[in-house]
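For this view, one protein chain was removed and the others were kept in their places.
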Amino acid sequence: MSLSHEREDALVQKLKDNFPADIKETNIIRRARLEVTVAPEKIKDVAVFLRDKLGFDHPNGVSAVDYNRESRFEVVYHISSISIKEMRDLVLDLKESVPRNAPRVGSLVSVWSGVENYERESFEMFGIIFEGHPRLEKLFLTDNWDGPPPLRKDIRFPTD
Amino acid sequence: MSAPPKPVPLTTVESTETSESGAQTLTLSVGPQHSGSGHMRLIVEVDGDIIVNVAPDPGYVHRGIEKIIELRNIIKSIPVIERPSIIDASNLNHAWVRSIEEIQGVEVPRRGQYLRTLLNEMNRIMSHLYWLSIYGVFLGHTTMFMWPLGDRELFIDLAEKLTGARITYSYLVPGGVRRDLPPGFAEEAVKRTEYFEKRLKEYDRIFFNNPLFTSRAKGIGVLPKQKAIELGCTGPTLRGSGVDADLRKDEPYAAYPELDFEVSTRPDGDSFSRAMVHMDEMRESCKIIRQIVKKIPSGPIRRKAPIVLPRGVAYGRVESARGECSFYLIGEGGDKPYRARYITGSYRNMAAIPAVLLGNRLADMPTAWWSIDYWPVEADR
Partner (left out) sequence: MSAQRSAQDQDPVATLAEGLSIWVGKLSDLVKKVVDTGPIRNVINWARMYSLWPVNITTACCSAEFGAASGARHDLERFGVLPIGSLRQSDLIVIEGTITKKMAKRLRMIYDQMALPRYVIAMGDCAMSGGLFHDSYSIVNGAHEFVPVDVYVPGCPPRPEALEQAIIMLQEKIRRSKVYEQG
């Protein structure tokens, strides 16, 4: 198995050609692992481009990370391609940063319907609001949970 | 499609809006106590007998594992990470150590990779057998409940010989595995897998080539191919809809590049197809186990890795019994991860529950729902 980055470099080039001003940062972690950071206003256009033109049709999940020392949340969409067999091992992390004190982003449910549950979980665990999400309410926590979003870094729970 | 039904309070039945046919629909609360699988509630809106709307209500077994992982060092998290799908513990364990090794840059010796694959495949068989036995509970088929659990004990004994525990092994650690093969293991494994393959033929004859089963499962719970891909489904749920995606072939890891097996798919996307995919996978796993005990190279089983997670990012994933189990791991130095995002196969297949149940009769709900092998404990983590 070749360890070169040609495929990943070609993808990055196509993205930069089509969105010259909006791709903030790219990083090839290793072969088949690629990170692309986009401005939150443009992430939906980039997502539609990835789905329709580059064949990324399969959401693997959505993570939210709390970088509290930098006062921001990062929402990461992990996407793959299933229909293009040679690209099945590639996972592209589509990232966007949101300020920690006003976390609002647009939801990508209209692009990949499978991200609905992950965005809902990021809402309840971190407090990030996804505008346009069909059902933004608690998923896993107790129905009468009145505490803070539990996965934030500054929240600690007392142990017995 | 109308908006999802409002969650009902703890009373079970509440009649609600009018459907298109003019009659009133009824909102039922199925669960969290029901015979069979773990705790999960489905809020089901029925128009007569047909399901028109479904909203899953998970979280009854949510234990906050992602938060717990941030508080413990990477080795002490291993038992916690295995617990979501305790019958498939080795595969979840593998995803965790794979992500850690990617950040640490540690390479596992060949013999260790083979031993990991061995336990993974045994776990796949055990998990599918447990799935089959609970399918028997859902269908009201007592023999389908008893026989798979009895045959599962064959492999639990093997795992106990190898690791010392029945189901929670904590066998894989960053750098390798903890124990080597005991003497006499290879002959035992070959004997048991050959016996089990004969039993699988009996299962086919009695359980599946059976008009009682086919009338309840064929054509029920159809998940079209494009929808399965777009929802992010994985594992047998995806392969039962005609997509031959399997991480063991698409992104080979451990000893899989050197082993000979096939990925089974079925084109129809109904409950019967998914059940057949499960059966095929068990057969393939038997073949893989025999190849491993024959071809396993000699050498060390473990390379010492420090209990430190350096700065870095990794997305490590494996093909567990229910689908792709993945970790998005961020390290910042020290022995605890900065962030460990844990996504399991059942969590990904939860998105398929409405698609699989809509349009079917309420009585067909158990067959359809359990065929996607949704394990509530694994989805809630």
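Think of it as A and B in the order they're written, each chain with its own count starting at 1.
To be clear about the criterion, contacts are C-beta pairs under 8 Å (C-beta built on N, C-alpha and C of every residue); 3 or more make two chains touch, one makes a residue touch a chain.
Source: prediction; values computed, not measured.
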Displayed chains that the missing one touches are A, B
Which residue of B:V80, B:M279 or B:L362 touches the chain not shown here:
B:V80
With the missing chain put back, one of B:I74, B:L139, B:I167 or B:L259 would touch it. Which one?
B:I167
Would you indicate which residue among B:W96, B:W147, B:Y256 or B:W370 is in contact with the undisplayed chain?
B:W147
What chain B residues would touch the chain not displayed?
10, 32-39, 59-65, 67-68, 71, 79-80, 83-84, 86-87, 130, 133-134, 145-147, 149-150, 152-153, 156, 166-168, 377
Touch rule applied to chain A and the missing chain gives residues 140-143, 147, 150, 157, 159-160
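Just so we're on the same page, only the chains that are shown with their structure count from here on.
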Chain centres from averaged Cα atoms put chain A and chain B apart, in whole Å, by 24
Spell out the part of chain B that touches chain A in their complex, as residue ranges.
3-4, 7, 58-59, 62, 64, 66-67, 102, 229-233, 238, 243, 245, 250-251, 313-315, 317, 324, 326, 328, 330, 338-339, 341, 343, 347-348, 350-351, 380
Contact footprint of chain B on chain A as seen in their complex
29-30, 32-33, 35, 57-61, 63, 65-66, 76, 78, 82-83, 85, 88-89, 91, 93, 112-118, 125, 134-135, 138-143, 150-151, 157
